[in-house]
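This report concerns only the one structure given below.
Here the complex is missing a single protein chain, while all its other protein chains stay put.
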Amino acid sequence: MTEPFVSRGFRGRRQPSAVESRLPPGQYETPDFPVLSAGPTPRTTLQTWDFTIRDRNGATARWSWDEFKGLPHETITTDIHCVTKWSKFDTVWEGVSVDTLLAAASVRGVESAPYALAVSDGAYTTNLPLADLTGGKAWVAVKYNSLPLTPEHGGPARLLVPHLYFWKSAKWVRQLRFMERDQPGFWESLGYHNYGDPWREQRYSGD
Amino acid sequence: MDSVLVPPRPRTISWQLATVVSTTIETPRARTLVLQVPGWAGHRPGQHLDVRLTSEDGYQTERSYSIASPPEASRIALTVERLDDGEVSPYLTDVLRVGDQLELRGPIGGYFVWHVALGGPVLLVAGGSGIVPLMAMLRHRAIVLETGDARMRHNVPARLLYSARSWDDVFYRNELTQLARDDETFEAAFTLTREHPAGWNGFRRRIDRMMLAEIAWPPAERPQIFVCGSTPLVESVAAELVELGHDPALVKTERFGPTGASA
Partner (left out) sequence: MDEDPGKRFEAAGEQSDPARLDGNAAAGILSEIFVSDLTVARATCANCGTNRALGALMVYAHGMGTIMRCPNCDAAVLRVARTRAHLQLDLSGARLVVVPSAPAPFAT
């Protein structure tokens, strides 16, 4: 059997991680923050931006940027893991817990459902079970490293669900839409894993 | 299309190993690699190939590089510019040496292609390393015209507008100036954006509409236009050309990404 070809002297960018135990299987640590985009960067102004939660009957809770700012914000420090194998430790975000948003939506008559679809400017979507958006596991983040989220990294606001692969943390998020049945989003419908747990290395469907 | 040489039906492109037969320093940051590629079936000027690097632990990464050599050459040449924080380019410019093998596949991409049979006039606009595929076109043109009759030359007049940071950053500097001297139907204009040598008579700024209006043929001549370089440069130039009245269908672009070099 022939040996697979190896490029003499090539190592690539990866550095051995100081804290291997924090790395999910198959990941490597990076000091960078790579930007991966599936389409043009939306440039939504704060004047036109809003965030909505909508149920299957069309009942909607809506926040303008100013209203959103008035909600209680938290600071989150967390590791993030991209399915393309880079992980970044101790990233610092600021945002509103999805628990807070869902509670407010419920008061306004929005009925929850077992699944949600995050919908973003630029038509990106990703699906998540409600259980993974609640219990202090998810936020709508507006700041990264104490600065307003840049468009390249998903600003004005992105979903932050760090316990799953980072494609689930939808950039440019504008809506959470409740669904009775699970419906695959942009990458999930192209062969990526429906759930995406980095600790079980669920990168692709069938993993 | 009577005198067009129809290429053989392309076989499926698969990864293969090429051998580095020589390397040349083009500029302080760029190196040309000449490769022996077994079974190479030929290519069109403007096409590229994909290069794949594999480390000992199986990590792989790929990049695309435009072919600098014309189809008439017996070996394939790539010119790679080193991006300081790049993952692949420093390997190709600093580590790879004669005798090493390189995994590649190609030729790839028939859209951003020009050859003499497509006629002219042809306007080539390059930003930095964007000159590479355009150089393949110019080299091909020079070889074909050398052996053709004098009239052919006038059927495919060519102009190059090449933007670089400094004269030292211009790839194929001597070859281009020589080509322009020897061939009255080829004109080369350079614009140096950061620094220029003493006595420099050329342009000294980023490519803008005025410069393009000066260099390009009038839209009524319907030149075929090829623009290659960093994404911001390509988009700016292409937009200006359309504003000047060139038919968008005649403007072909090859964006190299944010920095204009393959990292």
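The letters A and B name the chains in turn, as written, and every chain counts its residues from 1.
Criterion: contacts are C-beta pairs under 8 Å (C-beta built on N, C-alpha and C of every residue); 3 or more make two chains touch, one makes a residue touch a chain.
Everything quoted here is computed from the prediction, not taken from an experiment.
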Please pick, from B:18, B:113, B:131 or B:160, the residue that touches the omitted chain in the full complex. B:113
Just the residue numbers, please: which parts of chain A touch the chain that's not shown? 35-41, 43, 82-85, 122-123, 167, 187, 189-192, 203-207
In the full complex, chain B touches the hidden chain through residues 1, 4, 6-10, 12-13, 44, 48, 50, 62, 64, 105, 108-113, 115, 118, 230-233, 235-236, 238-239, 241-243, 247-249, 251-258
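The rule we apply is simple: only the chains that are shown with their structure count from here on.
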If you average the CA atoms of chain A and of chain B, how many Å lie between those two points? 39
The chain B residues in contact with chain A across the complex are 17, 53-56, 58-59, 61, 87, 91, 95-96, 100-103
Residue ranges of chain A in contact with chain B within the complex: 4-14
